[in-house]
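With one protein chain removed, the remaining protein chains of the complex are shown where they sit.
A and B label the chains in the order they appear, each numbered from 1.
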Amino acid sequence: MVARTVLHDADITRALRRIAHEVLESRRGDGRLVFLGIPTRGVTLAQRIQRVVDDIEPGVSCAGALDITLYRDDLARTPTRTPAPTRIPPGGINDAIVVLVDDVLYSGRTIRAALDALVDHGRPRVVRLAVLVDRGHRELPIRADFVGKNLPSSTSERVSVHLAEVDGIDEVTIEP
Amino acid sequence: MTTLLIRGASLLGTQTEDVRIRDGVITARGTLTPEYGERVIDARGLIALPGFVDLHTHLREPGGEASETVLTGTRAAAAGGFTAVHAMANTSPVADTAGVVEQVARLGDLHGYASVRPVGAVTVGLAGEQLAEIGAMARSAARVRVFSDDGHCVHDPLLMRRALEYVSTFDGVVAQHAEEPRLTVGAQMNEGVLSGELGLTGWPAAAEEAIIARDVLLAEHVGARLHVCHLSTAGSVDVVRWAKARGIAVTAEVTPHHLLLTEELARGYDARFKVNPPLRRNEDVLALRAALGDGTIDIVATDHAPHPTEAKECTWGEASFGMVGLESALSVVQHSVIDTGILIWADVARVLSSVPATIGRLDGYAHPLEVGSPANIALVDPAHSRVWGADDLRGRSINTPYLGRQLPGRIVHTVHRGVLTVDDGALVEPEALAAAHQEVARG
Partner (left out) sequence: MKHLLSTRDFDREAAIRILDVAEDMAQTAHREVRKLPPLRGKTIVNLFFEDSTRTRLSFESAAKRLSADVITVSAKGSSVSKGESLKDTAQTLVAMGADAIVVRHHHSGAAHQLAHAGWIDAAIINAGDGTHEHPTQALLDAFTIRARRFGDSSRGHDLAGLRVVIVGDILHSRVARSNVWLLTTLGAEVHIVAPRTLLPHGVEHWPVRVHEHLDSALATAPDAVMMLRIQGERMRDAFFPSTREYAREWGLTTERLALLGPDTMVMHPGPMNRGLEISSAAADSERSTVLAQVTNGVSIRMAVLYLLVAGSSSVADPAGGEK
């Protein structure tokens, strides 16, 4: 079956830029913005968004990575996974505005795990969620604050996000 | 039935002849016609060998009945084609008096599966300090002619010299378990590259070779016979070969397991492969086979050493040393030296029967399968092949190293003093066996 491209590179760039503006707008006041990407591609997206934010308002943001492997709710059901590095930027997350960043929001279980991981690192002032694609089918009461594209899909379809830094190309495809 | 007619067997693997047995003796050979009332055994395709004589078995009774008894051990022997076994002295109490050896011999006759010739201890309690009453044991009804502290080495050189001299006064032979104890403290397996990797204390070949070298020189000096138990290294073969070339009256035995298995089996820490002397390198296995072929090693002896399951199902360090071997001996010998072309079946008759009987001064085996000889016969199916399993064992213990291994050969019938102890692969039960022996005695 052939994959259909739903977002091209220009679409992705525009979406991330819009998210960056929305995040800054919602900031109100003087909070420190910490973008924590969820490996693998969430990390890349967090870096890109943070760069745009830093262009607009320098010095109020930083980016890092939050690995959630050890917090998954399905650990005992699958072969052991190797965690990816967690990099909390200097200054930590206490009293910060943490924006979790991921490529696709689907069941919501990854974000549930990320919230648990976050709690073990400190106590943010507020936690927001930014995703490039929201494809619906939530299994938990989780919603994104900033969405690049809403992509209604059926559970039999496969949504793939490719990013230049990781995959050599920027695109989002959907496959039946 | 006191008459058996064995038809169509290949005698010693050479000519095919019928053999008639009456009243415990071979009475006729050639092309024979079945007579009225005699049991006819169709032995076409089978090889007839003289009943095997094991010069080195552990029957554990008295004292170790949890592992084996004279009854269960001789049943295992019969299943392996043996009609006589020499029972080692490391029982509890030790076989160092006439009383114990007579008891063990009598049990063998009572059960009737094989002749049991007790081996007498060299030293009291196997303690290596004082000579046991060798004369009493030799003159007893058990007529002991082989003396050994097996399990332990007679390591004191003066005591070994005295033992060689004293035992020869009674036409006996000292069978030495060659192991210098100071070099094998805590030893678990052959000392080599593998023991260094596995973290198991090594048993150096030199500890065996040094004792043999000393003992052959002592035997030469005092003019006595010496028998060396369970040779396990190429170096030991060299020493024995040198000694024989000098005319020293030394004989040597090798176990079936040392003809086949190597130390590599220790890698999995499975204590079924823990034995004393230990399994050695492949070079040693090949040297032992060649030595059996050229006569440097005179006989095969099993060193059948039964142990209860809990003594093997534990860490290697905690496990007991030893393997059972009576039932599998013929198959392992066939696999390691006949199928490899080193020996022929006539040689097997020599190394498993007539020569051990000579060393042990056991009557009745000097003229294998000749008319007039006592009827002790093993009928072997050489074409059979099977995966060895625990149900191929007949003794009380199951500590065999051959589980899961494909082995050739099968004992189909065993005849002991003219009576079938194994009939078509199955052991004859004690009552029927006793009745058959009685009939022969009456006849």
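By definition in this document, contacts are C-beta pairs under 8 Å (C-beta built on N, C-alpha and C of every residue); 3 or more make two chains touch, one makes a residue touch a chain.
A quick note: this is a predicted structure, and the numbers were derived from the prediction, not measured.
Enquirer: Can you list the shown chains that the absent chain is in touch with?
Expert: For the complete complex, the undisplayed chain touches A, B.
Enquirer: Looking beyond the chains shown, say which of B:Tyr166, B:Trp316 or B:Trp388 touches the absent one.
Expert: B:Trp316
Enquirer: Can you say which of B:Asp18, B:Glu68, B:Glu191 or B:Asp298 touches the chain missing from this structure?
Expert: The missing chain is touched by B:Glu191.
Enquirer: Considering the complete complex, identify which of B:Gly199, B:Gly223, B:Gly389 or B:Gly425 is in touch with the unshown chain.
Expert: Touching the chain that is not displayed is residue B:Gly199.
Enquirer: Tell me which residue among A:Asp11, A:Asp116 or A:Asp167 touches the hidden chain in the full complex.
Expert: A:Asp116
Enquirer: Which chain B residues would touch the chain omitted from the figure, given the whole complex?
Expert: 188, 191-200, 202, 204, 268-270, 310, 313-318
Enquirer: Mind pulling the chain A residues that touch the left-out chain?
Expert: 39-40, 67, 69-72, 74-86, 102, 104-107, 109-110, 116, 119-122
The rule we apply is simple: only the chains that are shown with their structure count from here on.
Enquirer: Between chain A and chain B, what distance separates the C-alpha centroids? Give it in angstrom.
Expert: Roughly 77 Å, centre to centre.
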